[in-house]
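The complex is shown incomplete by one protein chain, all other protein chains being positioned as in the whole.
For chain A:
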Amino acid sequence: TSILPSSPTTGFSVPSAEKVDGFPRRSMRRARQRRSHSSSQFRYQSSQVELTPLPLLKDAPVAELHNLFCKKLQQCCVLFDFLDCVADLKGKEIKRAALNELVESVATSRGVLIEPLYPEAIKMISVNIFRTLPPSENPEFDPEEDEPTLEASWPHLQLVYEFFLRFLESPDFQPSMAKRYVDQKFVLQLLELFDSEDPREREYLKTILHRVYGKLLGLRAYIRKQINNIFLRFIYETEHFNGVAELLEILGSIINGFALPLKSEHKQFLVRVLIPLHTAKSLSIFHAQLAYCVVQFMEKDATVTEYIIRGLLKYWPKTCTQKEVMFLGEIEEILDVIEPSQFIRVQEPLFKQITACISSPHFQVAERALYFWNNEYILSLIEENSQVILPLVFTTLYRVSKEHWNQTIVSLIYNVLKTFMEMNSKLFDDLTASYKVDKQNDSVL
């Protein structure tokens, strides 16, 4: 259904050794797995510049400092081939030392960041970090199972990211000067890097984007829109993007700062992006962050509760029990903060689903659903609405308590039944009686 080749390796003619069985070639894959790769630097600078060490920043006279700083930034624009680990060791070491100095200087000394340095600094950062990410070594990369491929040039790249971060966090940092260079195009490229397979890189990107969002107000709406686009593409086109969890983490704190009443743009984001994200195959990788965002929305504005719960019920996993357990976990997080008036609006469809989970033959699903009754706040909500909820769940509870193969489930159900009995003994007795009548009628028929 996707209109572009997300992973062009699938375009290969199927190797004949594979055609015969159709099994993924796990074993072959592992054998040829390299631990690191270089970035897809097309047309490597062929005429490699020979680097010569410059004087140390700390020894420079004040008048020379900015000039030297600038020269070091320019020196750091030279890129090295890290796949060949013995190539140009001297040059690599000079650049590493220079980067270290730049980091140190921007982090500790004041008054270094003057206006002419901004374009040079942003240029050095851009040249180093912006690159086309290479094709995945492993086309069926499973972030849960497989080792990520690490960026080979990390020894330099890390320092560049560190420099960028210190630059943004420096007390001398002036957003008004930076915004000319850290523009929409820059941010778009930064966002694309979140697809990196290297978790260390994504960690840096997360902090950096967060700082950019915090300091450059003019870019906020643009950043949100581009994140939207990345998610929509992930959901509906490619199902592949390595940085979903990191982006959600940033959004979590952004949502926290939304003004009330919520703008329709934000509500749309919740309904059309965050909720559909639950359908992703790789949900487990970013579910914690996603659930956090969802709960943040509810805490901001209780009126979105119904959208959220009905949305989750719509996308409830039909065959994947592992995901079902995650959904139940998220429902519990939601119920933990739900307003009683909102609870009433969704209790019927919600408890129909919970009942279906209780009768799941997969004991982890049933167990996770039954744990709701250990939550005091949820229990109080159930108690207030036992007239509605008890009739919904009673038959299933009674039946499953007799039939479930797993003893833990059976005893959990007994506890739940006991709670209900104490909660509303009149209703409980009525339901028991009518259940028995029904049962008899059934057996007569």
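Brief remarks follow.
We take it that a residue touches a chain if its C-beta (ideal position, glycine included) is under 8 Å from a C-beta of that chain, and two chains touch if they have at least 3 such contacts; residues count from 1.
One rule holds for everything that comes next: contacts and distances are computed from a predicted model.
Look at the chain that isn't drawn here: its UniProt entry, checked against "Protein phosphatase 2, regulatory subunit A, beta a", "AP-2 complex subunit alpha", "Translation initiation factor eIF2B subunit delta" or "ApoA-I-binding protein 2", names it "Protein phosphatase 2, regulatory subunit A, beta a".
When you scan A:Glu237, A:Asp301 or A:Glu383 for touch with the missing chain, the hit is A:Glu237. Across A:Lys179, A:Arg272 or A:Arg345, the residue that sits in touch with the chain not pictured is A:Arg272.
Within the set A:Pro134, A:Pro175, A:Gly214 or A:Pro317, the residue that contacts the chain not displayed is A:Pro134. If you put the missing chain back, the residues of chain A touching it would be 1-5, 8-9, 11-13, 15-21, 32, 40-44, 132, 134-135, 185, 188, 225, 229, 232-233, 236-237, 272, 276, 314.
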